[in-house]
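Please find one structure pasted underneath; my questions will follow.
Omission of a single protein chain aside, the complex is shown with its protein chains in their original locations.
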Amino acid sequence: MSPRWLGERVPRLEDTKLLTGRALFTDDVDLPGMLHAAFLRSDEAHGVLRGVDVAAARARPGVVAVWTAADLGDYWKPGPLLVPPPPIAGIVFNAATQVPLAREKVRHVGEPLALVVAESRYLAEDALDDIVVDIEPLPAVMDLEAALAPGAAVVHDELGGNLAARARQTKGDWAAARARAHAVIARRFRYDRGAAAAIENRGVVAAWDARSEELTVWDTTQAPIPIRNGLAGMLGLGQSQVRVVAPFIGGGFGPKIMMFYPEEVLIPWAAMRLGRPVKWIEDRRENFYATTQERLQIHDAELAVAKDGTILGVRDRFLSDTGAYDPYGLTIPINSQCTLLGPYAVPNYDSEFTVVFTNRPIVTPVRGAGRQHGVFVMERLLDLAARELGMDRVEIRRRNFLPPDAFPHDHQILFQDFRPLVYDSGRYAEAMDQAVAAIDYERFVRVEQPKLRAAGRRVGLGIVSYIEGTGIGPYEGARVTIEPSGTVRVATGVGTQGQGHFTTFAQLVSDVLGMDPSKVQVITGDTREFGWGTGTFASRGAVVAGNAVHEAAIRVRKKVLALAGAVLDAKEDALVLECGSVHVKGAPERAIRLGDLAVKANPLRGGVTPGTEPGLEATAYFGPDRGNAANGVHALIVEVDAETCEVRILRYVVVHDCGTVINPTVVEGQVQGGVAMGIGNAFYEQLVWGENGQLMNASFMDYLLPTALDVPAVEMRHTVTPSPLNPLGAKGVGEAGAIPAAAAFAQAVEDALQGGIEVLEMPLSPNRLFELMQDGAA
Amino acid sequence: MKPAAFEYLRPGSVDEALELLERHGADAKPLAGGQSLVPAMNFRLAQPAVLVDLNGVADLAGIAAADGGLRIGAMTRQRAVERSAFAAERAPLLAETLPFIAHPQIRNRGTVGGSLAHADPAAELPAVMVAAQARLLLRRRGGERRVEAERFFTGLFATALEPGELLTAVELPAMAPRTGWAFAEVSRRHGDYALVGVACLVTLDGRGRCASARVALLSVGEGPVLAPSVAAALAGAAPTPEAVRAAAEEVDADVDPPSDIHASAAYRRRLARVLTRRALTRAFDRAASR
Amino acid sequence: MIVEGDYTFAGTREAVWEALLDPEVIAHTMPGTQEMVRVAPDRYEGRMRVGVGAITAAEFQLAVQLVDVVPPERYTMEIDGRGRFGFTRGTATVNLSPDGAGTVMRFRADMQVGGKIAAVGQRLLDSVSKMMTKQGLEALAAEVKRRLAG
Partner (left out) sequence: MTVQQGLAVSLTVNGSKVERTAEPRLLLSDFLRHELGLGGTHVGCEHGVCGACTVLLDGEAVRSCLLFAVQADGHAVETVEGLAANGDLHPLQAAFHETHALQCGFCTPGFLMTLVPFLREHPSPSETAIREALSGNLCRCTGYKNIVDAVALAARRLASDAPAAARA
């Protein structure tokens, strides 16, 4: 069973449907008699909801139903708390979860106030214009510090303040470390909000079949199984009566995990009430308010270093914006807190975060999920320390890397999976060496940069390291079945949003069962096919579901060998699985095709003995003990036009280590795409809010996704340090590209401007760079 | 994001279009390429009661010679101008500018006249027409008039078009000998609304001095903004780098840029000076080599 | 969004004061005003239609509450406008001081804009407010001039 497909660049099996326009996305579901929904959303960020007059909307021809919060009766309930607070001593956590339709108060722009169902989306939107809303505006809570000050307006009156959470994690003795430091670098860092902006907006289609008493929901979710379980509970149905399908999804990036958006709660309910299928497809403007977002944090951080650049300790106090509600708990700030430590030995650490409710849309993870912030703060501190110590920036990093024999390395704090933050494996200096070589660091610094500077060109280099905690639990499962046709079906609970699961999972099975991946049919994200699991997030698909798929295939292989041994009258260790059939070693004529074996595995009368299990089928689950630590280095070269403040990326190198690579093409695609998002976060994308909580750029005209002209081709290198925490040795990769880009970009821009400015905030923009350069010149 | 209902009319001729526009008055909105209007309709910020679709009016499209210059029908697609070697020869400033307008998919549909009549302060074509001293042909039932581009743009999204009047063509005059041109802009991403843009045409006299300089900017005022101070600073001067730099600084007096989330007024002023200098430098180089 | 500036009228402070607070004058001079009624000595209500270019002129219900009124020196307006495309609200303070035969008006408005116009029209907010301020001031100056002449 030597791996033939593991590590191969197998072209993706799912492509043909997508390339020919035949893949089913949620908005492609068109059912007879289907109605269309639209939501009226608040124009105000914060206010007392005095009334929603829907009489005229109800009277409009073509409108079937209009509901406000008052019409929902007992069905109106705040959503579930998806991630409870972890067991950190002294933690404070105030839960406030989103509601299906606002009542009494509105808490962010775009919060839904009413649901209209009509014969077409056009008519439903006509009816939205008929609704008269009376909101008495309240001051919007926007500034994280002001929000906590006495007398501030309060987002959730029952909490008496805007504190959502506070938690402190420490190791060692920061005060002592600071006291003996040669230098202490202290700065304030700000990392602002962006949108995930998947090109496909969200959508939900629900159909209730009154005869079979079954509810089918197509949902652009990254987590169909929890949605099924939750909906069944809310609607008083058995879990088997609800089928949730996450069909092809046009990009996820985190917000599509967020469970029990108001629309997910209400559209199935409306379909059951009306006895007709109902479709809601989010439009782009809605997406900017109604879909969750991420990123605003403000860090006051200090780094204590010895004269030789050795890190003595880090202290960080940071504010983290959770928006109007906090259903996702503390995943983001804990990720920030943990990821800050990076690949470095940090003997003393004192980090406390304060999570704040504001009148902005809800914050839940977006690709990176708080890790960016940690990397940005640490890498910027190291850059500043290197400058202060007169050290090379690569050298200060090398000096502090955890060595290869330091594993498992226990950071003595808790990670987002509630497990200790213990790194499993890594070769950090080697990754740095590769990056230094790939970008030709020495030559750039000594030859290229001085030469170009002499010619008036402002070029700069950035090079940073990062760790990504990936592949967390709890668990995923998979069922592998050999069909009489000879096709192997793999069903798993995770949904897929473009990560190539149809192919990578097929590769895992192919090696075990000795067949071509094209003969393996993978089904994801349909609760009727597989009903246990959580979802696709935290770069865990390949690690957690992948290992489950692999284990299920191994169990099927055992069944194959046992049955084939009986059929072919041979010992199991004399059998060879290859090309979809089993034969006896050295006797290729003594063979049986897997499909034929599958027929025999469904025994007829007389063929059953006690203990016989029919079918060449097995189900397996995998739950890792804890998350693993992928790592890497990003290096880039930029050129700044000091007059126009435009920044151009000339080169971009990534060295990354995600353990065992199942399909390098897919992995490289994830990294390249992640870098694009990271560049967006660094220089193009920023959600801009007015002081009254208005979003000033709720369109693709003003919220700027990078285009083909803005994203360079990433030059990629791999190091492979398998994880000891799972049989495949895999680590996650989905978010890696996005995480360190901003830190690298900031260093490069500073370098290009030769220390004229300090970049302590992200994102940057030409306008902001102009301001910083003005300040620097003044 | 679905548009509100409207009545749709598709005239087959200019006369029919004019009649419909007159009949429906303020309720009617001509639909040219629709690349600005339809997004506004999808956002329901534009809710015209009647759309008069000009896309069926064949005689509004076309590129032809006129008085040594160029005449472009209002419904000529921007892409058609971009592909026209004749237009590039007669109006190289226009040819250089077209690729900066949005993206090919938009220019395939967007029209020259539609952009001019829309008069977006961030649009490229109005500034080009002002720099090029183009004349716009306006027709109404029973009459036609020509308006200089400089007078056509009267304010923020405002033009000299009167109710019932239709922009039917634009005429760019022939370029004088020893004339150079350049267009430059800074936008966040290629195809976005420019933060600032500059279109210029300069002509040298027999001694290589600046005989005339027309510099028009976009995104720095209510509409396209002509920069007379720059022209005055260059008049009669040898276009040395120092002279061009000094003249470009004068643009500050001619602009009153807005602030938005992408660029403050101060940053736009900086860009206006830098781009004016860069565009003029290129234009004088070209003029000298012609 | 802050809109501020000053403007010199050819007229006495009293004349300018009266013009500024006359609902008829407001209706004439504030761009897009359809109707303006003084419902109480210190309160005006009315309707405006503001449209720019292809943007359909949307109707706003407008309420203006006067506070801190010190004739003929200064007053503050609390402005609340709501319409289908969004809302605008804020405060505007007006100060009048004599300047020779004329009167200098200093104004400072701190206005917030919300809803669809803010969400997708941010690019134009500054330009539109500048344009409306300019138009309003010019119309006001003309009105003051007309009154003084009449």
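The first chain written gets the first letter, and so on, giving A, B and C; residue counts start at 1 in each chain.
We take it that a contact is a pair of C-beta atoms (placed from the backbone, for glycine too) under 8 Å apart; a residue touches a chain by one contact, two chains touch by 3 or more.
Just so you know, these numbers come straight off a predicted model, no measurement behind them.
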| item | value |
| --- | --- |
| Displayed chains contacted by the hidden chain, counting the whole assembly | A, B |
| Per the touch definition above, residue among A:30, A:158 or A:405 touching the missing chain | A:30 |
| Of A:608, A:650 or A:709, the one touching the omitted chain in the full complex | A:709 |
| Hidden partner chain, touching residue among A:5, A:67 or A:253 | A:253 |
| Touching residues on chain B - with respect to the absent chain | 1-8, 10, 34-35, 38-39, 41-43, 49, 51, 53, 55, 79, 99, 102-106, 108-109, 189-191 |
| Interface residues of chain A (partner: the chain not displayed) | 11-12, 14-25, 27-28, 30, 122, 197-201, 248-253, 283-284, 497-500, 665-666, 668-670, 672-677, 699-701, 705, 707-709, 711, 713-714, 737 |
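As a working rule, only the chains that are shown with their structure count from here on.
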| item | value |
| --- | --- |
| Between chain B and chain A, distance of the C-alpha-averaged centres to the nearest whole Å | 44 |
| Multi-partner residues of chain C (at least 2 other chains) | 116, 120, 122-123 |
| Residues of chain A whose C-beta touches two or more other chains | 129, 285, 688, 696-697, 699, 701-702 |
| Chain B contact footprint on chain A (complex, rising order) | 121-122, 125-126, 129, 283-285, 643-646, 684, 688, 696-697, 699, 701-702, 704, 706-707, 709-710, 765-767, 770-771, 774 |
| For the chain C and chain B complex, residues of the former touching the latter | 52-56, 85, 116-117, 120-128, 130-131 |
| In the complex with chain A, residue positions of chain C that touch it | 84, 86-87, 89, 112-116, 118-120, 122-123 |
